[in-house]
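Pasting in a structure now, in structure tokens, and then I'll have a few things to ask.
Every protein chain but one is kept in place in this view of the complex.
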Amino acid sequence: MITKRRKKELTGWLFVMPSLIVFTLFMFLPIILGFWYSLTDYTGLSDQYNFVGLSNYVKLFQDRYFKVSIKNNLIYAGLYSVLTMLLALVLATLLNGLKRFRKIFRMAFFMPYISSMVAVAIIWKMIFNPNGGPLNTVLLNIGIANPPKWLASTDWALIAIVIVSVWKSCGYYMLIFLAGLQNIPETLYESAALDGAGKIARYFKITLPMITPTIFLNLVLVTINSFQVFDLVNVMTKGGPGMSTNVLSFRIYYEGFKNSSMGYASAIAYFLFAVILIITGFQFLIEKRWVNYD
Amino acid sequence: MIQTKSKNILFYILMFLLALIMIFPFVWMLSTSFKFDSQVFTTPIEWIPNPVNLNNYVKVWTEEPFFTYYKNTIFVAVGATIGQVIISAMAAYAFSALEFRGRNLLFSLYLATMMVPWHTIMIPQYKIISQMGLTDSHYALILGQLASAFGIFLLRQFFMSVPRELMEAARIDGASELRIFSQIMLPLAKPAISTLVIFSFVQVWNDYTAPLIYLNSKEKYTIQLGLTFFQSEHTMQYTVIMAGTVCALIPILIIYMLFEKHITNGMVHSGLKG
Partner (left out) sequence: MMKKIVTVVLLVCITFGTLAGCTKNGSVNSGSTDESGKSDSGSGKVTINYYAWSEGNYLQDIVDAYNKQSTVAEIKMTQVNSSDYDDKLITMLSGKNDIDVFNLRSGAMVSELAASGKLADISPYIQANGLDVSVYGTGFTETQTDNKFYSLPYRASAYGLFYNKKIFDEKKMDYPNNLTWDEYTKLAMELTTGEGTDKFYGSYIPDWNTCIYEALQKGSNLADDDLTPLQIWMERLNQFYNIDNSHLSYTDMVSAGTDPINFFVTGNCAMYPGGEWTISDVLAMLKNDPKLEETFELGIAMVPQADGAAEPVTVGGVSTFVVLNVTSEKQEAAYDFMQFLAGKEAAKIVAGYGAIPAYIDDDVTKIFEETIGVDGASNMLDLNKIPEALFIPKYTAITNMYKEELELYLIGEQSIEDTIKNFEERRVELSK
């Protein structure tokens, strides 16, 4: 006779089982193996390698490229997450309030996300071209004497990457916000309106609190994604000019696949993993304070 | 009132400008697909090609087995999307509505997999998958896509906002978890599931790295991989690649249009209604 409790547990595990199988094969096992490599001097090529303990991790903090990469990542992550969240929320709200052409506008805002990275890189490089590109031409026309050199400048290249990144992914988060906004019952708005609440009051007192689960979801996702940016950097600047757009994920790829230091690359990776874990963990810890699931 | 009308018009103009900013690379892609090589990098940017070159589209479909690539990509994308929705929904249900020991720990582990940089698990994953004989196979791509915690996280958040009372009532009535899952939870979470369908499809469709690593035979290639044959060592046929990319976008747009309406149910929500 299976107790009710056992039955409950069993059901839970049964629902989780299919995903558990694929996850173990494609994620858990490789992750553990990858961590093992970070404790060795594995080159990625040879099958002979030695255990070196934590020396890869110690090496991290003496590597000047590593220090620069962390700084770049933090700047990028900060700017990208804030800008993307704001833009996505604004767009979703605006779209929800549209009466006509809603479908077309929604599709338009989603287009950057589905566009090919190759096309995106080429066209944005042309836009950012410091000599004669559209962006600087406009800036000059509105009176800015020395517009930034964007991808050619070590000061502005990272900002340029942030701009393209926000542009490309806001549609993604916007869609999630849209889905969240649907959960709010119309009746809430109606009774609030009857009570005399104006548009802005309704937005801040009803809409925002009701979508806190969605905000939380997007916040976690945007944080994780902001530390993992790779494709865009690889295609637009390859970490340059100099080291100004050299972010950690690019460093990992470079050390592992171009410099044959796979062990060291893994150490960088697991360090990055720890950083993301701590930040996300923190977000989950304070979740209960502001998210209401009803 | 005249005032609201002009406010409305301004609003629509703003939206239109925003939309323009969002779609201009797509316009450039489209325009380049009709150009000759010499017109691609002109300054200022030539938006309307003159003369028009229709040859690029012909090249895409004749010089490479594009139709095969299309078929392969559809197979992988549909398989992966269906698979991902089903097992993510099941896992999300377990993490949000069911209770079992180790639940929260397991969920954290799943979530943690999203935080590990891809390049560091690339080789370990290949070692394991190749030992199982799954290389050069579409199944490797589909299964790999199923191991994505994003869908589970997304659905769990949405499932958590479904009122517990609904489920409790059903349990008291003697319904099995499977029934509650399929007849109560899933229908209520249509917006979230539609969102996942779109995201999952787009991601698999546009994925380049997994097909690159796991596919060897040209007849199994997906579109993204196939397009790279128009690149040579030091240069690439931009116009042809853009034509191919435009063709590749069509199924995504179709899926988007099909599922997008389930995300919003047509009612106007927000404080903006007067």
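As written, the chain order gives the labels A and B, with residue 1 at the start of each chain.
Here is the rule we use: contacts are C-beta pairs under 8 Å (C-beta built on N, C-alpha and C of every residue); 3 or more make two chains touch, one makes a residue touch a chain.
Bear in mind that the values here come from a model prediction, so they are computed numbers and not experimental data.
Enquirer: Relative to the complete complex, which of the depicted chains are touched by the chain excluded from display?
Expert: The chain that is not shown touches these displayed chains: A, B.
Enquirer: Among the options A:Gly97, A:Pro134, A:Pro147 or A:Gly240, which residue touches the chain absent from this view?
Expert: A:Gly240
Enquirer: Out of A:Gln48, A:Asn141 or A:Thr187, which is the one that touches the chain we can't see?
Expert: A:Gln48
Enquirer: Just to verify: which one of A:Val90, A:Met117 or A:Ala152 makes contact with the chain not shown?
Expert: Residue touching the chain left out of view: A:Ala152.
Enquirer: Please identify, in ascending order, the residues of chain A that touch the omitted chain?
Expert: These residues touch the chain not displayed: 18, 21-22, 43-48, 121-122, 125-126, 128-133, 149-154, 236-237, 240-243, 254, 257-260.
Enquirer: In the complete complex, which positions of chain B touch the hidden chain?
Expert: 36-38, 40-41, 43, 83, 86-87, 90, 122-123, 126-137, 139-140, 142-143, 176, 178-179, 181-183, 212-213, 216-218, 225, 228-229, 231-238
Keep in mind that, in the parts below, only the chains that are shown with their structure count from here on.
Enquirer: Name, in rising order, each residue of chain A that touches chain B in their complex.
Expert: 8-9, 11-13, 15-16, 18-20, 22-23, 25-31, 33-34, 37-38, 44, 91, 93-94, 96-116, 118-120, 122-124, 126, 129, 132-134, 167, 171-172, 175-176, 178-184, 186, 189, 199-203, 206-207, 213-214, 216-217, 220-221, 224, 227-228, 230, 248-249, 252-253, 256-257, 262, 265-266, 269-270, 272-273, 276-277, 280, 293-294
Enquirer: In their shared complex, at which residues does chain B touch chain A?
Expert: Residue positions touching the partner: 12, 15, 18-19, 21-26, 28-29, 32, 41, 43-45, 86-88, 90-91, 93-95, 98-101, 103, 106, 109-121, 123-125, 127-129, 132, 143-144, 146-147, 149-150, 152-154, 157-158, 160-161, 163, 177, 181, 191-192, 194-195, 198-199, 202, 206, 238, 241-242, 245, 248-249, 252-253, 256-257, 260-261, 263-265, 267-274.
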